[in-house]
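Let me begin by handing over the structure; questions about it come next.
Every protein chain of the complex appears in place save one, which is left out.
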Amino acid sequence: MDSAIANPQAEHDTAEHEHVVLPQHRHHFATQEQQREAGSFGMWLFLLTEIMFFGGLFFAYLLYRNWYYDAFVTASNQLSVPLGAANTAILITSGFFMALAVWAAEVRKKALLVVFLIFTIVFGLAFLGIKADEYHEKWEKHHIPGASFDASEFINPAAFGLQEKPLAPDAAQKTQMFFFLYFAMTGMHALHMVIGIGLLFWLLARAQRGDFSAGYVAPIENFGLYWHFVDIVWIFLFPLLYLINRHPLAH
Amino acid sequence: MSAPNPTILNLPDQRTATMPHRNFINAEHGLLSWLLTGDHKRIAILYLISITFFFFIGGAFAGLIRLELLTPQPDLVSSDTYNKLFTMHGIIMVFLFLVPSVPATLGNFFIPMMIGARDLAFPKINLLSWYLYMAAGIMMLTAMAQGGVDTGWTFTTPLSTHYLNTHVITTACAVFIAGFSSIFTGLNFIVTIHRMRCPGMTWFRLPLFVWAHYAASILMVLGTPVLAITLVLVGLERIFGIGVFDPTKGGDPLLFQHLFWFYSHPAVYIMILPGMAVISEVVSTFARKRVFGYTAVAFSSVAIALFGFFVWEHHMFIMGISNYSALIFSLLTMLVAVPSAIKIFNWCFTLQQGSITFETPMLYAFGFMGLFTIGGLTGVFLGSLGMDIQLTETYFIVAHFHFVMVGGMLMAFLSGVHFWWPKMTGRMYPESLSKLAAVVTFIGFILTFMPQFVLGYLGMPRRYHAYPPEFQVLNVLSTAGATILGIGYLLPMLYLAWSLKYGAIAGNNPWQATGLEWQTQSPPLTENFIEIPIMDHEAYDYDWLEHKTADEVTHVG
Partner (left out) sequence: MGISPVLWQFLVKWLNASALFPREASTIAPYMDSLYFFLLAITFVGIFLVTTLLVTFSIRYRKAVHPVATQIEGSTLLEATWTIIPLGLFLICFVWGALLYFRIYTPPANAMNIYIVGKQWMWKAEHPGGQHEINALHVPTGQPIQLTMISQDVFHSFSIPEFRIKREVIPGRYSTVWFEATTPGSYHLFCTQYCGTNHSAMIGTITALSPADYKKWTEQSTSGMSLAQNGERIFASMGCNACHSGNAAARGPNLAGVFGSTLRLTNGSDVLVNEAYLRDAILNPSQHVTSGYTPIMPTYQGQISEDGLIDLVEYLKNLNSNDRVQQTLTISQSGQSAPPASGVVKP
C-alpha cells in the first residue's frame, strides 16, 4: 500500500517548494505534510488501542481454550469452515479494493475511486451477510449461550449424525463458553465492520463530490488503515475459532 | 529579578501590566463559541469547570461517609446507601476527577504552548473528548438519580454480575465512555508531542511537564481499552449470564480481577504522572533553577509508565494466585517504586543552590513531596508479600491511596492551577489567602488520613459501614480532619472566582518562569503565538531568560 504513496513523493517536493496549501489545510499545522503525518500517526495509535481492546477477548479465549480443550474442539467443529474460508477470502478482497481506492485517490482518478469504494462496501456487506447466516444457524440449533442453550448435540453426537467424540455432560456445558467467546469476538468484529461500512458510505459521498481527487487523500488513507486492521483481526479470528484441531488425532 | 524584593509581584513589568486587548477568552463571544470551539485553551477551561463540579459531588459523598463513620453504629444512612456512597465517591473521583484532572485542564492548555505549537494535533477530537466526558458524567448522575450503584469502584465479580440489582450497567457504560474520553486525550497528546514541536525543540529541550504527560498518555492509550472490554464482559455477563466469570459454569472470577487490574494499576500512574509533571515546573520556577538531573527525571517518567504495566497482580496477592507469580509481581512492584524515589530526590536537590521563594504553588509542591513520599513508601509495605497479608483490604490501603492521590495528585493539581492561573486568566489570586488554604489543606489532610494507617494495622476493614467501638477515636480524628480538609478545598473555589474580577493584573510572566507559555501574553492569544517560536536554548534556562531582549513582542495591545 505504501507504493501508492510513493508516486506523489515527487509531487510533495514540488508542493513544499511552492507552498501549495490545500483547502482542507488546518491552520494549526505548519505544513500539509505535517498534517498528513499527524493524521496517519493518530490512526496508527487508535489501531493500537483497538489491539488492546480485542486483546482482552483473545486472552479470555486463550485461557478457556487451554482449560476446556475438548469442549472447544467439539464446539469449534460446529462452525462451517467453507463459510469461514469464504468470508476470509471476501474480506481480503474487500481490503484489496480498499487499497486500490487509496491508490486511485493518490493518482486523483475520481471515477475509479468511487468504483473501488463501492466494491469495498459490497464485499464488506457480503461478509456481514454470511456472518448473519452463520448466526442464524446457531440460533436454530440452540447454540446461542444463555437460557436456551442445548448441549445435547455434544453429548450424543451420533444421534445427530455427527462424527464426533461424545462429551460428558459437564464438559458439554463448557461448549457454551466457546460459543460465548465466538459470539463476543466475531460480534465485536462485526460491530467494527458495521461502523466501517457506515464510514465508507460517508467517504463514498464525499468522494463523489470530488473531495478526494485534488490531492487531499488523508481520510481515504487513514480509513484504509482502519479497514485493513479489521481485516487482520478476522485473519486471527478465523484460525483460532474455526480451525482448532480439524483433523483430530486418533486416540 | 535580582533586586532583593520579598515577592516577585513588584516587578516593573507587573506593575504596569494591563490586560491584553485580544486574547482567547474575548476572541469570540457567545455560548456556542465555547461549546463548539476547537481552541485547546477553551476546551481546557470547559474541562476545568466540569471536573470541579464533579469533584464537589464526589467530595460531598466523602463528607457523608466520614460523617457516618463518626459513630461505630450504622446510624446515619442505611447499609445499602452507605455502599452506594463509597462506590460513587470512588467512581467519580477516579474516573471523573483524577484521571482527567491535570491532563485535560493543564495538559490541554499548556502542552501546545510549551512545545511552540498553535494547537493540539486534533482539535475536534479534543472537543469530542470533552463531550464524551460530559456524557459519562451525565450518565453517572443519571445512575445516581435512579438509585445509584453499590459494587464498589472495582466492580468485583460475581457480586457485580449476579448479586446486585442496582444500576451496574448504566454506570459501567458511563465509565466506558469516560475511558474513551481519556484515550482520545492521550492519543492527541502523543501525536502532538511527536509531530508538532517547533523548530529547535528537541526531545531533551522539552519541559519535564511534557515528558510526564507523554508517559501518562502511553498508559492512557494502551491501558484504557482493556478496561473497556472488561466492562463489556461484565455487562454481557450481567445481561446474558453466559458464565465467563461464573465458576458454576466453568468461568473464573479471577479472570475479571486480572483484566480489571491490568488497566486499573496503570490507571494510578495515569493519575500521578501529570501531577509529577506540575511539580517539576513549579519547583524549578520557584527555586529559579533548572531541574536537577533532567534526563533522570524524564526517563523516570517513562520507566514508571513501562514498569507500571507489569505489576497489576499485586492487587491480588491474597486471592489464591500462584506463588511464583506472586514473587514476580512483588519484585516488579519494588522496581516500579524506584523511579518515583529518584524524582523526589531530584526535586529536593533542585532546591540546593537555588534562590527559593514560597509562593502558594511552591507550598503545594512541598506538601506533595512530603505526602507523596509517605504514600509511596507505604506502597512498599503493600508490595511486600507477607506484609500485604495483614494490610490489604484494610484502612491501610485507603490511607495509602489517599496519600498518593489526594496528598499527592490533588495537591499537585492545586499547585498547577495556582501556578498557571495568572497565565490562563490574566489575574493574580490573593496570595495570603491562598497560602492559608494550602496550609489548612495540608493540616486537614494529615489529620484525616494518618489515623487511617493505624486503623489499618489494627485490622479495620475498608468499606465498612459499622465498626468495633474501640476504633472510634481514630475515626473521629479522621472525620475532624476531613472537615478541615473540606474548608481547605472550598477556599480556592471562592478566592479564585473572586480573582477573575478583582485580582491584580498578572502580566506575561509574574513568576519569571522559562517555559514558552510564559513568554506570551496572559491570557494568551487564540493562536498562542504571533510567530511560531524557534527554540534555541535548553529547558529551564534561566540565563537565557535574564538576557531576553526587552522589546520582544509578547502581547498585543
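As written, the chain order gives the labels A and B, with residue 1 at the start of each chain.
Just so it is clear, a residue touches a chain if its C-beta (ideal position, glycine included) is under 8 Å from a C-beta of that chain, and two chains touch if they have at least 3 such contacts.
Keep in mind that what you see is a predicted model, and the values were worked out from it rather than measured.
Visitor: Decide which residue listed in B:52, B:71, B:142 or B:357 touches the omitted chain of the complex.
Guide: B:357
Visitor: Could you tell which one of B:344, B:447 or B:482 touches the chain left off the display?
Guide: B:344
Visitor: Consider the whole complex, including the chain that is not shown, and state which of B:287, B:304 or B:496 touches that chain.
Guide: In the full complex, the listed residue that touches the missing chain is B:287.
Visitor: For the chain that's not shown, point to the residue among B:52, B:71 or B:384 touching it.
Guide: Candidates B:52, B:71 or B:384; residue touching the omitted chain: B:384.
Visitor: Give the residue, chosen from B:169, B:439, B:458 or B:484, that touches the chain omitted from the document.
Guide: Here the residue in touch with the unshown chain is B:458.
Visitor: Tell me where the left-out chain touches chain B, residue by residue.
Guide: 2, 4, 6, 74, 79-80, 83, 150, 152, 156, 158-159, 162-164, 247-248, 250, 252-254, 287-290, 292-296, 317-320, 323, 326-327, 330-331, 334-335, 337-338, 341-342, 344-346, 348-349, 351-358, 366, 369-370, 373-374, 377-378, 380-381, 383-390, 392-394, 454, 457-459, 461-468, 470, 473, 542-543
Visitor: In the full complex, which bits of chain A touch the chain not displayed? Write them out.
Guide: 70, 150-152, 155-156, 166-173
Keep in mind that, in the parts below, only the chains that are shown with their structure count from here on.
Visitor: Within the complex, which stretch of chain B touches chain A?
Guide: 112, 117-123, 125, 183, 187-188, 190-192, 194-196, 221-226, 228-230, 232-233, 236, 240-244, 249-252, 255, 259, 527, 532
Visitor: Under the touch definition given earlier, write down the residues of chain A that touch chain B in their complex.
Guide: 26-30, 34, 37-38, 41-42, 45-46, 48-50, 52-57, 59-60, 63-64, 67-68, 145-147, 173-174, 176-177, 180-181, 184, 188
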